[in-house]
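Every protein chain except one is present and positioned as in the full complex.
Labels run A and B following the written order; every chain starts at residue 1.
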Amino acid sequence: MDHFPTNWGRPRNDMFDAYGTYPIHQRPDNRPKDTFADSVQRTQQPIVTGTSVLAIKFKDGIMMAADNLASYGSLARFKDVQRLHPVGRYTVIGAGGDMSDFQHIQHILEEVQIAESTQQDGHELGPVEIHEYMSQVMYARRSKLDPLWNSLLIGGFKDGKRFLSYVDLLGTTYSASTLATGFGAYIAQPLLRKAVEGHEDDLTAEQAQNILEYCMRVLFYRDARSLDKYQIATITAEGVNISGSLKLQTSWDFAENIRGYGAQTQ
Amino acid sequence: MEYNGGSVIAMVGKDCVAIASDLRFGNQALGIASNFQRIFPVTDRTYVGLAGLGTDVTTLRERFRYRVNMYTIKEERDIEPQTFAHLVSSTLYEHRFGPYFVEPVIAGLENTSSGSKPFIAAADLIGCLNFAKDFVVAGTASSKLYGLAEGLWEPDLGPEDLFETISQTLLNGVDRDAFSGWGAVVHVITKDRVVTRTLKGRMD
Partner (left out) sequence: MSSFNPYTQNGGTILAIAGADFSVVAGDTRQSEGYNIQTRYAPKVFRLTDRAVLAVNGFAADGNMFVKKVKQRLEWYRHAHAKDMPLRSIARLIQTMLYSRRFFPYYVYNILGGIEEDGSGAVYSFDPVGSYERETCRAAGPAQSLLQPFLDNQIYFKNQQPAPGMSHPTHLPLQAVLALVIDSFTSATERHIEVGDGLEMYIILGKGRGLQGLEGVKGVQELTISEDGERIFVVRRELKKD
């Protein structure tokens, strides 16, 4: 008779430890093994990639922006890609980095949500849980030296609270009221910090949208792997709203004044 | 730069400056001499300390002595510390692509219309000058000296207090560095005189 509740229903090896006497961290793991576990899947390089993702906290919730480009090295290969993905009613996950790994992440998040809903206990996964889950998954993959090559921003609004956090291919996590991945960390983050830090509770949706649009424009000018077509996700008490594709108004007139650029012929 | 070891520090006080160094000269981990002088007088009011490769310390001492003597002969006056700092800078930059492996520290009193003004400066191995208002550090224990000086230094210390402060900074800093130590010497420069003291410190 096994007295330890933590052993009930768990795989048990009667030869080895019939009564669960070993301390928990030393118990043998008798789950069925993955046949392909030892086939070597190591270091990768990202192939089809997305660039920066930006996100800020504002008065009513979170706003996140990402362009619609998936590059193949220097080739702007896919120009209608959605890099902002809703997860349930409360969360949006935005990804930069390898897009095939992001598609896999979307798939496992769907499986997790299905498992959660089949519990039928009234609990739903919010941004905190999604972030925690993704942190564990990303860290576990990096610890197998087989990372999911992404930088993810997870933002959401649930139970009256805003949530915004980052997790990447190393399992590094951090949280702040403005976040930006990739090129955005160098170009957009200083602009976002100046506009938002200290005003998270006063910033209106319109102001938030303006600052994100401004940063996306600067990024399009300066990031060689970006696109002028992007989407904004807004998560508030009303739920998740991912906009249609927005076009950036840009001005390239300055090129007229530079020899060798613009429409000049010298 | 870590071959022979050694560290130098200079601090500004009220109408005085202090410059101090350890006395160790080693061959990597093997300590060879505990009386290696790396601070030299330039004039009676200006001193220069050289941290880094021992042979370059000795050579530069001679090169500076020559150049300062030529200056004194031609100008018929003593060189001012700030001018000397620029002399150090240009001497080092002459060897931009094959440098002397030293980090010089300069401390002195400037002769201004309103009396003696404390002056310190430091340079990197190719002559980039740093004119600090509080303290400058150089050598294998530099990061330790930065932390200590930042914690212990305050403005307007008199000569006795400045001596105590720079001594504690130097002693505790070199005690955490394997390549510095084996004795220490401190020079406190005021407008009337220079007081040189040898410190009692750990010899391990």
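Simple rule for what comes next: a residue touches a chain if its C-beta (ideal position, glycine included) is under 8 Å from a C-beta of that chain, and two chains touch if they have at least 3 such contacts.
What you see is a predicted model; the values in this text were computed from it and never measured.
Trainee: Please pick, from B:E2, B:E110, B:D161 or B:D175, the residue that touches the omitted chain in the full complex.
Mentor: The single option touching the absent chain is B:D175.
Trainee: Tell me where the left-out chain touches chain A, residue by residue.
Mentor: Residue positions of chain A that touch the missing chain: 23-25, 42-45, 139, 142-143, 145, 147, 166, 170-176, 185-186, 189.
Trainee: If the hidden chain were put back, which residues of chain B would touch it?
Mentor: Answer for chain B: residues 143-144, 146-148, 150-152, 167-168, 171-173, 175-176, 201-202 touch the chain left out.
Just so it is clear, only the chains that are shown with their structure count from here on.
Trainee: What is the distance in Å between the mean C-alpha positions of chain A and chain B?
Mentor: Chain centroid spacing, chain A to chain B, equals 53 Å.
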